[in-house]
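Please find one structure pasted underneath; my questions will follow.
Omission of a single protein chain aside, the complex is shown with its protein chains in their original locations.
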Amino acid sequence: MTLLVAGVLLLFLVQTPRIGLVAGRIPFVVLGLTLILVCWQLVRELVAPQRSSADTVSASHDVVQALRATAWIFVLLLAVLVAGVVPGAGLFCFLFLRFQADESWLFSLVFSIALSAAVYLIFDLFFGASLYSGWLPLP
Amino acid sequence: MDGSVVDAALEGLRLVFSWPWILYPLAGTVLAMLFSASPGLNSSSLMALAIPLTYAWDPLPVMLLFGAFVGGATFMGSVTAILFNIPGKASNAVTLLDGYPMTQQGRAKTAISCAATASALGSTFGIVMLIALIPVMREAAIALGPPEYLMLAIWGLTTLAALTGNSLPKGLIAAGVGLLLAFVGYDPRTAGLRFTFGFDYLRDGFSLVPVFLGLFALAEIIDLMASGRETLSGKQRSSELSGSAGDGVRSVFRNFGLFLRSSVIGTVIGIIPGIGSSVAGFIAYGHASQTAGADSKFGRGDIRGVLAPEAANDAKDGGALVPTLALGIPGGTGTAVLLGALMLHGLVPGREMLTDHLVLVFVLVWSLFLSNWVTSLLGLSLASPMAKLSTIRTSRLVPVILALAVIGAYQYRGQVADVICAIAFGILGYLMKRFDWPRIPLVIAMALATLFENNLHLTLRLQELGRIDIWSRPITLGLMALTLFSLLLPGALARWRRGRRDPKAAK
Partner (left out) sequence: MRQSVLFVLEVLLSVTQIAGADCSTLQDSAIRWIVPTRPGGGYDAYSRLLQPFMERELGAQIVIENRAEAGGIVAALTIRDASPDGKTLGIINASGLLTANMLAENPAPHPAEDFSVLGRVISNHFVMFTGRDSGIADVEDLLSTAQERPVLVAIRDVGSAGFAALPITASLIGMDYTVVTGYVGNSDRALAAIRGEVDVVMHNFDSARRFVDSGELVPLLQLTWQMADAHASLKNVPMLAGKDGLAVRRAGHVGKTPAQAETEARALANIIGAGRLLVAPPNLSTSMTGCLRRAVDTVMAKPELLTAARRAGLSVAPADAAAALEDLGVGAAALVQFAPLVRAAVQSARQ
């Protein structure tokens, strides 16, 4: 994780030549101090590796489940991008309930239709919020 | 207080509670509650929708309705923050830091009722301060300048030290990253671009709402699924939930000193025009954690982490009306739209409003007061039923929460890129939680960065030009002392408490 943070900071560092001194004064100071702290933290971790505190980490971590969860979020994103918020949320809900939560076909279908309907009624009809309509020209 | 102010206050109160005028604030309250409970929508959207619809109305019903819009909006966004880790708007974001962990511990009822109570009492405090400041409103709004804003930002940033969890270096690094993320986009002084990496999306910089949704809501979803947790609260039945509405209400009175301090923070920050609505909550939260002492569980379900930002957020509404009514300068987005509504009805803020239209001013104020209390009382009565949501199976809640998060991220600016940004921060937030990196310093730093940078530049420049002398400004010096006190207080408190427990060890 420290290496990831260091990588992010290096990306910022690479951008610094494009920024003038007037605009960059304070960001450069902050970047410099943060880089120093990151180096210090890296040294600390190399010298004395620390264990995560049980208080802040969930009881049992399954890396595969975490990756699966992340993948589902991308499925949601794809569904919304392609079909829009209302159909996309319903489609994602159906796929998630059926294939991740192992709910029955009927429950998954009914729940997802109800979710889409609720989103449409509440946000689109009642509030008049303009929801993203996706790439597909759906009605 | 001037007799005319008292008379106007009483006349305003009579009008708000008379028939049929009371229907307007009640209707406004219900609408504001519904809007603010939905991620991505808020009272500003509601007021903006209502402006053209109320165009032909007389000023009185407009004030009744819009006052309720402002007052009824804050609390409900906290409910979604507490229950689902999804803030209704940016100012509710801080509440989730401890509110959601309380839900995970089965104490959602306590959290919601604490939020409702702190919200109602904080709003009352803000309104009392507003009324007290009416004779000196303009002077109060003008008195604060760049040095005062800078010291407020510094004070807020120093509270980070108390929020770094088990590792100070990690907390400070997270804060540094938060500051850098806030610097992405246009520099306000030179209009030059900074750290945009060539992406058009980053011209606008990172917005707090998608960042928050990602770092907390989406990260928690990933964590929830990774941990295999059955329900949000870990309980299968509502009878297993702990805490009570009474606990939540009592917690505000047990921590009354903190409540008062948070309300003062909210009111003062509300008076400063143009500061984002989330700043009050962040600073109050940071202050609360600094003064918490050895029993602090901030970030892990400490009730004070709900109380402080809720009190500050609602006290802020009263404070924000000070520059809005006195100078026509909005304290935040909500009051900015309110200002537009007032002007379109011929109610131009300024001296005239505070003299010729003082009764209408009090109608607005009392309507805000009424709607805050109605919202909070409804929230208190619904705390138990709402808490039951935390016993629903996670697998059924996840699609709903994710849908709300996506809507919230998209609705904020109508950009799909904000959804992608939220997802990216969701992955980052999960990794930070997994590897014990505190997230709170990152978001506090992000929220305060612009206030800090702009006013540091202005203060140094004006000091250099000899136009100000920060050493002769009482409010600035007071805030400096407060900052020093805040830095030294936790250590002093810890030593004092150790001394009381074991006098020999202390020696």
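List of remarks:
Read from first to last, the chains carry the letters A and B; within each, the first residue is number 1.
The criterion applied here is as follows: a contact is a pair of C-beta atoms (placed from the backbone, for glycine too) under 8 Å apart; a residue touches a chain by one contact, two chains touch by 3 or more.
Predicted, not measured: the structure shown is a model, and the values here were computed from it.
For the chain missing from the display, the contacting residue among B:122, B:146, B:248 or B:399 is B:146, taking the whole complex into account. Of the listed residues B:6, B:136, B:294 or B:343, the one in contact with the hidden chain in the full complex is B:343. Which of B:14, B:138, B:229 or B:388 touches the hidden chain is settled by the complete complex: it is B:138.
For subunit B, the residues touching the absent chain in the complete assembly are 44, 48, 51-52, 55, 138, 142, 145-146, 185-193, 200, 203-205, 273-274, 327-330, 333, 335-337, 339-341, 343-346, 348-352, 413-414, 454, 457-458, 461-462, 465, 467-468.
The criterion applied here is as follows: only the chains that are shown with their structure count from here on.
Interface of subunit A with subunit B (complex): residues 1, 4-5, 8-9, 11-12, 15, 18-20, 22-24, 26-27, 30-31, 33-34, 37-38, 40-41, 44, 50, 52-53, 55-63, 65-66, 68-70, 72-74, 76-77, 80-81, 85, 89, 92-93, 96-97, 100-101, 103, 111-112, 115, 119, 122-123, 126-132. Partner subunit A is touched in their complex by these residues of subunit B: 34-35, 38, 40-41, 45, 49, 165-167, 169-170, 172-173, 176-177, 179-180, 183, 187, 189-190, 192-197, 218, 221-229, 300, 393, 395-396, 398-400, 402-403, 406-407, 410-411, 414, 416, 419-420, 423, 426-427, 430-437, 453, 456-457.
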